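Here the complex is missing one protein chain, while the rest keep their positions.
Entry: subunit A
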Amino acid sequence: MKRFVYINDDEASKELSCDNRISNTKYTLWNFLPKNLWEQFSRFMNQYFLLIACLQLWSLITPVNPASTWGPLIFIFAVSASKEAWDDYHRFLSDKKANEKEVWIVKQGIKKHIQAQEIQVGNIVWLRENDEVPCDLVLLGTSDPQGVCYVETAALDGETDLKTRVIPSACVGIDLELLHRMKGVLECPVPDKDIRRFDANMRLFPPFIDNDVCSLTIKNTLLQSCYLRNTEWACGVSVYTGNQTKLGMSRGIAEPKLTAMDAMIDKLTGAIFVFQIVVVMVLGVAGNVWKDTEARKQWYVQYPEKAPWYELLVIPLRFELLCSIMIPISIKVSLDLVKGLYAKFIEWDVEMVDQETGTASYAANTAISEDLGQVEYILTDKTGTLTDNKMIFRRCCIGGTFYGNENGDALKDAHLLSAITSGSTDVIRFLTVMAICNTVIPVRGKAGDIVYKAQSQDEEALVIAAARLHMVFVGKNANFLEIRLNGSTIRYEVLEILEFTSDRKRMSVVVKDCQDGKIILLSKGADESILPYACAGQQTRTITEAVEHYAQLGLRTLCLAWRELEEDEYLEWSVKFKEASSVLVDREWRIAEVCQKLEHDLYILGVTAIEDRLQDGVPETIEILRKAGINFWMLTGDKQNTAIQIALSCNFISPEPKGQLLLIDGKTEEDVSRSLERVLLTMRTTTSEPKDVAFVIDGWALEIAVKHYRKDFVELAILSRTAICCRVTPSQKAQLVEILKSCDYRTLAIGDGGNDVRMIQQADIGVGISGREGLQAARAADYSIGRFRFLKRLILVHGRYSYNRTAFLSQYSFYKSLLICFIQIFFSFISGVSGTSLFNSVSLMAYNVFYTSVPVLVSVIDKDLSEASVMQHPQILFYCQAGRLLNPSTFAGWFGRSLFHAIVVFVITIHAYANEKSEMEELGMVALSGCIWLQAFVVAQETNSFTVLQHLSIWGNLVGFYVINFLFSAIPSSGMYTIMFRLCSQPCYWITMFLIVGAGMGPIFALKYYRYTYRPSKINILQQAERTGGPILTLGNIETQPRTTLEEEVSPLSIITQPKNRSPVYEPLLSDSPNATRRSFGPTGTPLEFFQSQSRLSSSSSGYSRNCKDN
């Protein structure tokens, strides 16, 4: 599919009729309500609530006023709808601002001022310096005589450096007047979102002499949202407008990620739903039986003898409505609210602000904070993530001579300096390659100094180093480069740039020396992509050694090469290159093929070694997170040796003899298979040894392993706590994430560059480092942080707290709903199983929305342990990883508690308010007050740290309950008129409340104390230690003590079977098999199956320390 754009011809471009109106809004004024409602009702929970609300309209079955469900339902829908509307309105405003921006276009040779939204495809748009590009343009002319202009693409790809854009060759030399009346046709692909490709052709119509087809690339375009910089003016023809621009196409609403916790909550909701159905059926049957046996005798009820056909359904449906509050309508809103707050806490955290740049952390995805606490695998990029990405040229090896080996800085190496002054050919050539074989743009600062704008940190480091070594890259004027060496100026004309791609792993430039007219090919690239093309006679052994040597020091190496070209050879090749550059299909591949034809017989000049420093705090962060039971995989595009070196220096792997590195390599299937088998065997046997085993695999072997031996590789992935994958492509990174996810591990991917974007998007949690490689990764990520070391705070503090808080909040929400529901069920047994509601409509409605929602919301600032304790004992994260605080057994605890409390409230109420006091309204209010009192104490008991806010909300809420009810009791027309005043003036009421609290909380309190003291969880122990100021601080030995061995971790399986971990209420009651809880929501389901699946994976299942990490 292609589209044809006619320049400056409104008629011909009509068919594309698409103006430049940008619309990011999701709704319009008209479709907002239906669309929003449709969206909200596509969630199961909302459908359920709607069904209930509709059933309530049938007055025969509704136990209470329908308002008790419709009220909260409408409230909750209104809240989410207004949030959507608010967001959409802001999108509309920003669109409007962009749409109404004034721009200059040229029509029939006349410049006109119009609004950005009126631009049509084919219009010539005229921009001045610092203007924002309103739509995707193909450059036609610039103020620069050579047709170059500079753009800042930060808004598009996050890269802050300036990029050059050139006019197509066909437009070179057209003067201003002509430009305005230019006609022509562009053949371009249909709109897509690839901001790195634009494979199009252009043909100008007469009077332009050069009416050949001229190929266009992304270099000839100005894309929407970029800024024109350092160029007086530029003009271009619009090819894509409005929402069809590259930016517009790449926009999309990201799939919402679901946390493990959400899945668990959904599952529990489902279980409650099933329970509810069972209750409804049992009570329905009982109700019908009672009706037929008893109620017919109760003459005052006047059951009609002849019943309508739906008679049998009425009672079950009544109970369905009565029990519908079992699923708390407020849970969704509460969760959204607290999740938003978790995200805010991350953004507010001053300890996660990068002091250097002042960048705070940012949570783009507010919904997945709990997952941070459940991370099991971290996949990390190396460059820019673990390292600073501040490249510094350290050493080099030129023609077999090592420079910089003595003092670690080649720039200060006297030998090198003297070699430069003496003018050694190799050295000069080496420096020339360093200085000009790149895409760097030198920009003259105000003070006359030269600033280099580079896309690649390596190139910048090389150019700067060359300048320090007296080979100064002074200026770039269109295709002419100026180099100053020791006072003399050398000029080169750039003929061709053979760009870097991640497949080729090298780049070259073809330049013509303006002095002697020689044409030279300068190349630089990774050793394995340069050395094979060395000229026949050259010995590359020293070069290989140098590369090895540098890589072992953890330096990044580049091989530099050189070849003089014959004029004919170049010209012949140049034709092919042009041809390849103008194909529309597979252009990249074709170009690579053509480039290959030139890049051979290279004379290898030497090797550069660039240092990339580790970021602050990386080793500590990795060690702490390791201790927290998180496994690390390093995925890097870098060389194996460099990767291993970095891994060693940041505690990623331990040096021999403590650690062991297992290599998986091979070029063929058999090699890889054999290698994989061997490594697997070692892994299985060494799991019982006190050793840190890690495997190293390169991209090639990975490709084969994943393709042909996926099962083995998955097993390896499960066995190995640490892995280094080097030379991997972005898609392989994503693939590895996917493999780990398929094993049902929670993965976190962290990276900083564009090559990490896919991995970040694929992972359960994507973290971007807003680093120097641009903001691409940070923009794609769920969280962006300034430095790698903030990761430990993100996970251990924010992730953990979020998990704990949500665990409490969600279970508590079910507890309170079940509590009131159980009371209704009990009451139905003494009201003839007829489905009478004990509570009045107002109470039922307010119970979930007002009375019980506030105190629990304050649990978002509850802290079970101080941040310091968690940092000291990161192992405590295990409770979150294994899902110890929210799983079916903890839920069973809460379920039991609500049942117990319901019994307490019900029994005490009906006995204390028997006989002459058994008035319906009063009894209902007594029971409700009992519930409110109990829930206040339950929240208080489950709160670990009381701040002012907690006291305020828990006790304030209790007061609020009375205030609200006094208000209702003062309305003469309400059913509750004077009830609350009457109750509160009776001593009996207060004595009953006191009894309910005593009887309800006493046993729970005793149980909690017993567990806390005699069966403490690790969290309890730390709490005790922290709060008694006890011996925890002297526990330094545990801290500094080297990582305990796998062996010790697993061996005393007996521990597990001891009742030691028999838990407090919200711990799994079945904690003697933590695997069960950990895996309980995995695909395998039951613990039994899990163990089976383990043994399926390996014959020697005894060696599964990796899985048993959770034991």
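Note that contacts are C-beta pairs under 8 Å (C-beta built on N, C-alpha and C of every residue); 3 or more make two chains touch, one makes a residue touch a chain; residues count from 1.
Simple rule for what comes next: contacts and distances are computed from a predicted model.
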Undisplayed chain, where the name is taken from the UniProt record, one of "ALA-interacting subunit", "LSM2-LSM8 complex subunit LSM8", "VPS26 endosomal protein sorting factor C" or "Growth hormone receptor": "ALA-interacting subunit"
Absent-chain contact - pick from A:Ser82, A:Asn477 or A:Thr1013: A:Thr1013
Residue of A:Lys35, A:Lys107, A:His470 or A:Arg1027 touching the missing chain in the full complex: A:Arg1027
Among A:Trp700, A:Phe900 or A:Tyr977, the residue in touch with the chain that has been omitted: A:Tyr977
Chain not shown: contacting residue from A:Leu178, A:Ala286 or A:Ile861: A:Ile861
